[in-house]
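Just one protein chain is left out here, and the rest sit where they should.
Each chain carries a letter (A and B) given by its place in the written order, and its residues are counted from 1.
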Amino acid sequence: MSRPAAGRRGGDARLGVNPITCRAHGLCAELLPELIGLDEWGYPILAASPVPPQLLEMARDAVAACPTLALRLSGAR
Amino acid sequence: MSQQVLWYISRGTGMVSLLLLSTTMVLGALTGGRFAHASWPRFTVSGLHRSMSLVGLGFVGAHVATAVIDSYAGIGWLDVLVPFTSVYRPLWLGLGAIAFDLVVALVATSLMRPRIDPRGWRIVHWAAYACWPLAVAHGLGAGPADARLTWVLAVNAGCVLAVVVAVTWRATASHPDTVARGGGGW
Partner (left out) sequence: MVRVPRATPHQVMAAAGQARPADPDSPYRLLAGWVDTGRPADLAAHQRRHGPLPVPAYPGRAGPHRLIGVVDRSGLRGRGGAGFPTGRKLTAVAAGRRRPIVLANGCEGEPASRKDHVLLSVAPHLVLDGAILAAYAVGAEEAVVCLHAQDPLADTLRAAIAARSGDPVPLRVAEVPDRYVASEASALVNFLNTGDPRPTAKPPRPFERGVRGRPTLVDNVETLAHLAMVARYGPEWFRRLGGPDSPGTTLVTVTGAVRLPGVYEVPLGTSIGQVLELAGGAAEELQAVLVGGYGGSWLPLPSGGGIRLTHADLQAAGASLGVAALVVLPARGCGLAETARVLRYLAGESAAQCGPCMFGLPAIAADLTAVVEGAAGRRGGAVLDRLGGRLEVIRGRGACAHPDGAVRLASSALRVFGTDVRRHLSGRPCPWAAGGPRLPVPGDAAPGAR
């Protein structure tokens, strides 16, 4: 039920998507293809691994770009 | 600076604002309708939508500021924020004031978007559909001398046409998500 606190260098930042508010706009996958793919219906498939530090900034951009704010980043410093 | 110059700058920036706001409207409608093309990926459309809105706000700001600084029409700082308080053409300036308030609200809520309730942002964003026609009406009504010029009329007509086409496309574009959502008798 609990997960270790995020490391100081943001090592435990993870992407999550609210599947109900996600409307298959697909912007996130265009902005962050390293970590986000789309299924055949246009909904995002997120990498299970933590967001590496060098992609954090792009991950934040993708989160901000999602038209429905369905994408979130948790555990980032 | 001579009064004359300020007055021209104000009218010029107003015109550019109209162009930028119309472009923002078109790009916003394309984003909302999930327009995508190989050479126009979604993030390009939505990125342009954001930058156009910011540049647009800049021009609107310049338009408003020069109109106030210029003493010819006697427009006060309050008049540009509170509708229908101006002595000079109160109706047309009032429409402009409402449009200005809405533009500020639209941009402000968008900049704060990750921190506010998505529903609030969404409601404010629907106000764009009220803001834009008000701005067009304000432009045509507040400067009747300019507005009679053919090229000014042509630019206005072009903007209206582009926005009407884009919004109609958005309203009729159907995406499988929209169709499937809410199915199953819930």
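Keep this in mind: a residue touches a chain if its C-beta (ideal position, glycine included) is under 8 Å from a C-beta of that chain, and two chains touch if they have at least 3 such contacts.
Keep in mind that what you see is a predicted model, and the values were worked out from it rather than measured.
K.L.:
Kindly name the visible chains that come into contact with the excluded chain.
P.N.:
So, taking every chain into account, the missing one touches A, B.
K.L.:
Quickly run down the residues of chain B that touch the omitted chain.
P.N.:
Its contact residues with the unshown chain are 176-177, 180-184, 186.
K.L.:
Take the complete complex as the reference. Which residues in chain A touch the chain that isn't displayed?
P.N.:
1, 18-22, 24, 39-43, 45
Methods note: only the chains that are shown with their structure count from here on.
K.L.:
Would you mind pulling out the distance in Å between where the CA atoms of chain A average out and where those of chain B do?
P.N.:
About 31 Å, centre to centre.
K.L.:
Which bits of chain A are touching chain B when the two form their complex?
P.N.:
21, 23-27, 30-31, 41-42, 63-65, 67-69
K.L.:
Which of the residues in chain B end up touching chain A in this complex?
P.N.:
Against chain A, the touching part of chain B is residues 31-32, 34, 36, 41-43, 46-47, 113-114, 118, 121, 175-178, 181.
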